[in-house]
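With one protein chain held back, the other chains of the complex are shown just where they sit.
Think of it as A and B in the order they're written, each chain with its own count starting at 1.
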Amino acid sequence: MQVPAELRYTKTHEWMKREASEAVVGITAHAQEELRDVVFVELPKVGKAVKQGEPAAVIESVKAAFDIYAPVSGTVTRVNEAVAKTPQLVNQDCYGAGWLFALAPSAPAEASSLLSSEAYAKQVQA
Amino acid sequence: MSMSGPLIFERSVPGRRGYVLPPGDVPAVPAADALPEDQLRAIPPRLPEVAEFDAVRHYTRLSQANFSVDTHFYPLGSCTMKYNPKLNERIAALPGFAWLHPLQPASQVQGILQLLHELEQLLCAVTGMAAFTLQPAAGAQGELTGLKIIAAYHRRRRARSTILIPDSAHGTNPASAALSGFTVVQVKSGPDGLIDLQELRRKLTKDVAALMLTNPNTLGLFEREIKTIAALLHEQGALVYMDGANMNALLGISRPGDMGVDLLQLNLHKTFSTPHGGGGPGAGPVGVTKALEEFLPVPRVRKTGARFRWETRGRATVGRVHGFYGNVGVLVRAYAYIRTLGREGLARASRTAIINANYLKAKLQEAFPVPFDDHCMHEFVVTLKPLLAHGVSAGDVAKRLLDYGHYAPTVYFPLIVEEALMIEPTETESRETLDEFAKALVAIAHEAQHNPELVRRAPQRMVVDRVDEVKAAREPNLRYHASPGTASALHASPGDRSIFP
Partner (left out) sequence: MDYAPNTDAQLQEMLRAIGVGSFESLISTVPAELHARALEVPSGLAESEVIALGEELAGRNRALTEVVSFLGAGCYAHLIPTVVDALASRGEWLTPYTPYQAEASQGTLQAIYEFQTMVCELFQMDVANASLYDGASSVAEAALLALRTTERSRILVSEAVHPHARETLATYLIGSTATVQEIPTVNGVTDLEALGKALRDDVACVILQQPNVFGCLEPMGQAGELAHRVGGLFIASVYPISLGLLQPPGAYGADIAVAEGRCLGSPPAYGGPGLGLFTTTSALLRKVPGRLAGCTVDQAGRRAFTLTLQTREQHIRRERATSNICTNEGWLALRATIFLSLLGPRGMQELARLNLEKARYARERLREIPWISPAFDQPVFNEFTLQFDAAHPVEAVNRRLAAAGFAGGFPLAEWYPAMPQGSLWCVTELISKASIDRLIEVLKRVG
């Protein structure tokens, strides 16, 4: 299973990538496999303030809805319109074209609580 | 092309009429003279244009693409799909019930008022509650009404914001609680599938307004500690709400009012045999203790001497949840049912429902594990988890059952059992049907081990094969759009299977 080394992870299966002043967020390969066919993605509004660990987006399969939690606190700067139109991108390319939203972190220190790729891989295998 | 044939829109031929209206007997007035132009419709609604016989054949053929209680065993857990007596339809269709206007003066509707008044009393007798409102249109609306009553009761003392709900509860319970502004706190079930008293004590704060529980619960188990549970809640000043969806287990056996329940809803379309109609209508009367009666919705039917009337005001009422008086047509059917069965018949119905469920459980137990094994009440849950090893899920088995001519039990519910099948046979099924169903399920378990592909690809004997729900959700198509030039594309393509062999 793919767990890219350059990303940071949450216990709840989100990944986060630091890019300049932004943090890009998506869900992990493990999560999308568990979800199976993603049929709908509800993204936050740009400008919305989110808190670490609180729901920021929703991903739905046919018979279930899953909250996507913000890995760190911040303000939503961009959302992936493509994934809103074509939700299967989450299944096809969860670390690339299937990203969900980007944040401007408001408390950068929070990132230290995230998991490394090794730690996340260990959690998933356990 | 669907197997059940074209859409009614695709049968449409310009100029066809399915119904002729009587000629006008008053002076004709062009609409443009009678109404301001900006109030007039510009484009007529694009409804189908079909002959009466087109409609008759269309909707008759469509009906034959359905499983129903009249045609198939329908063991949906917690839905109580019992036989819907034809007699009740006849009574409800009497013009003196079906063709009444809700605002006719009381002097013209004494018969229906008496029926509703008697029905309230019969429901009180069956449940041991002090008073009922018949207004809620369905179980979930009954729950909502109950929660509004709970809120009103506490507001008079000290507002409370938490509702405790066991993890085995129907989805409507937390949805109704949230809709009433309450915070839902889940109570985990114990290892026996019942409410865990220690867990309950831990979560029972001063902020708890009520516990919403289902008895028997969705595993088909009677909450044997119900009196203790009720006492715990009452000590804290909280109330006990019972989801009465499973009342078919309790008629003449045990009364919620005696258990310490403060309020409950009944689902007349379950326990009292009114037909489900492919989704509704139902009726969800709410029964309460004397202390809560003042909060019931208005209007309420009152008897003074030998006369009946509506009382439209109530000082502490939560208001109303439905136009006029609720689903009266459903209430008439339930009344006819209760009067037909009477005291002995109701008790025998629940006894038989319990025996049927335990008999079926015993027959299935060799092939399927029962997670919380005790004598069940009117329904039980088996887990199909062992079949996962063969790549067969509970959903697959449900689909395969259709091929065997049985509707599927409730699947993946309650949520606390993996790969759950929740089976409620009801009292109106014969032993022969139960035997057949058990045989089918055991045969499917065998297929799952030896020919799993067959089960995974089921059903194959329906008018359609397995339906693509992912496509339905990703590309919602919720209505037909007539596009010019497609009329000729209506005829079945050669590969299509007809529902008529």
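Following the convention adopted for this analysis, a contact is a pair of C-beta atoms (placed from the backbone, for glycine too) under 8 Å apart; a residue touches a chain by one contact, two chains touch by 3 or more.
What you are looking at is a predicted structure, and each value in this text was computed from that prediction instead of being measured.
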| item | value |
| --- | --- |
| Options B:Ala151, B:Val187, B:Leu266 or B:Leu387, residue touching the unrepresented chain | B:Ala151 |
| Hidden partner chain, touching residue among B:Lys188, B:Lys203 or B:Arg320 | B:Arg320 |
| Touch criterion as defined above, residue of B:Lys188, B:Arg351 or B:Lys385 at the omitted chain | B:Arg351 |
| In chain A, positions touching the absent partner | 40, 42, 60-65 |
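Please note the rule applied: only the chains that are shown with their structure count from here on.
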| item | value |
| --- | --- |
| Centre distance in Å when chain A and chain B are each reduced to the mean of their C-alpha atoms | 38 |
| Sites on chain B touched by chain A in the complex | 412, 469-470, 473-474 |
| Residues of chain A touching chain B in the complex | 37, 39-40, 60, 62-63, 87-88 |
